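A single protein chain has been omitted from the complex, and every remaining protein chain is retained in its original position.
Presenting subunit A:
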Amino acid sequence: MRPLFKFHGGIHPPTHKAESTGSPIAQAALPSKLVISLHQHVGNRAVPVVQVGERVLKGQIIGRPEGRLSSAVHASTSGTVSAIDMQLVAHQSGLPDLCVTLVPDGKEEWIPHSGVDYKQVAHTDLRHMLRQAGVVGLGGAVFPSDMKSYSHKHKIRTLVLNGAECEPYITCDDMLMRERAGDILRGAEVLRELLYAEEVLIGIEDNKPEAIAAMQQAVLGDKHAHMEVIAVPTLYPGGGAKQLIRVLTGIEVAAGVRSTEMGVQCFNVATAYCVWRAITYGEPLLSRIVTVTGNVEHAQNFEVLLGTPVDELVAQAGSKPDTERHIMGGPMMGVDLPSGSVGVTKATNCIIEASSRLFPPPPPALPCIRCTRCADVCPAELQPQDLYWFAKAKDFGKAQEYHLFDCIECGACAYVCPSQIPLVQYYRFAKSEIWQREREAQAAELARERHEFRLTRIEREKQEKAERLAQKEKAALAAKTAAPAPTPEPAAVAKAATDPDDTLQMRIDAAVARAKEQAAVAQPKNTDTLTPEQQAEIAAIEARRANIREMAAHAGADDEPPKSNQG
């Protein structure tokens, strides 16, 4: 037996898993439309590459990855693009995002696709395939998998495969492991290869004996030599990557530190499955397993096309009429969906139909009595009662000092709080306030720099003007001494000194002169108003020149150092 480690705290909420494991994974019906978000992953939103009215095929890229941290988005089935616009999406922000609406034609017509033998292909190409196939972490973090399968800077010893699934109600990973264990492990093998990992530890909570048995059998049957299925104690949030890594390897990964720095990388079992499909069959990530449970007639897991509206999905499980809201994810960390019209995304592991009977609203919060039950269960070993105090008092500096940003928002503290204080909401509030203040501070800093620059510029211009004036006066004086001007009549001098009209005239003259000067400064240079073509031409010429100079320099260096260098 492998020795397991413990993480601090944790809770045992009722699991409610049995409801949705009674029947095998069902294929969800083709919906009337698909609302596919172009931002289903961490990083940059994919850029739409289709037009409204265009017919697309199943698996066709409709959003190309933009920038390094991004991932492709595909048409989940064949059909016609009916809209590309901002729509509500399945995200906790509740804000709209860019979506492609697709009306399926029912033909399920695929683009041509084929896979490769991962052993014959360079790692860079494999990662590129994952990026183009839109493979992202399906455990909830939706981090692009290609970015996680590097091991350049740090030696990865252990690949952890996360099958813990500690949240109550959710069973999508459980069912996937029961039914498709072989492909999961083959995908894990690809990831192991990419990471050069020595061992693969597959952690599954011990309340899933069928999944454990299926995975164990697959390890033995396919002779995966470096893999081990490990039953971990059922304890929420044991499925958090950091908690699972701790339990399996004893390594504690601090907040802000990547586990790779400590030689461990962690992937969800469903991600490994998609990796295998993407590499071996060239199948992009078009669907995922979603648990539909809660206030429904028959809770079940469905294989759901990405973009399927939640309303249409839950109807297939018999959502009861008194359902008040849809929760995406589990009851501990899930989010209240802004609408039933949002499309299923790569992060949608579970939809819980919620009614006030199922999740009664908590009684009004009482004051904190510092009983520290929250600290007892906190997996990050924080002092939640203090963080609550600071967040409530808006003492954000102190909250950060007490490690607010180590909070993983698992909700264990709020779960046990006898005063029913929504602790996690206070932490989210504090975090968002701190982020907001940092943004404001940055903006203020920028404004300050601009302002200071402006002041120095004005000062400099003043000085320059004074110098010019002084020089003029000097020149005038020199001219005067060279040829003394006729002395003005005393009356005229007196008039100039006393007549306000004259001083006014002088001021007007000065203003005109200033305006002329400014106009001269603003006068465009002949290189300022170039067309883009001209600019491109100039740039090309400059590049050529630079190239030639460089070549010349190299040539000189190769033969003998140029004389000038020797002084």
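Basically, a residue touches a chain if its C-beta (ideal position, glycine included) is under 8 Å from a C-beta of that chain, and two chains touch if they have at least 3 such contacts; residues count from 1.
Note that contacts and distances are computed from a predicted model.
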item: "Succinate dehydrogenase/fumarate reductase iron-sulfur subunit", "Phosphoribosylformylglycinamidine synthase subunit PurS", "Ion-translocating oxidoreductase complex subunit D" or "Maltose/maltodextrin transport system permease protein MalG" - which is the UniProt name of the missing chain; value: "Ion-translocating oxidoreductase complex subunit D"
item: Option from A:Ile62, A:Cys417 or A:Ala430 whose C-beta touches the chain left out; value: A:Cys417
item: Residue of A:Thr80, A:Thr280 or A:Gln383 touching the missing chain in the full complex; value: A:Gln383
item: Where the missing chain touches subunit A, by residue; value: 7-8, 11, 13-14, 94, 168, 242, 246, 250-255, 257, 262, 325, 327, 329-336, 352, 354, 359, 362-364, 366-373, 375, 379-383, 385-386, 402-403, 406, 411, 414-420, 422, 424-425, 428
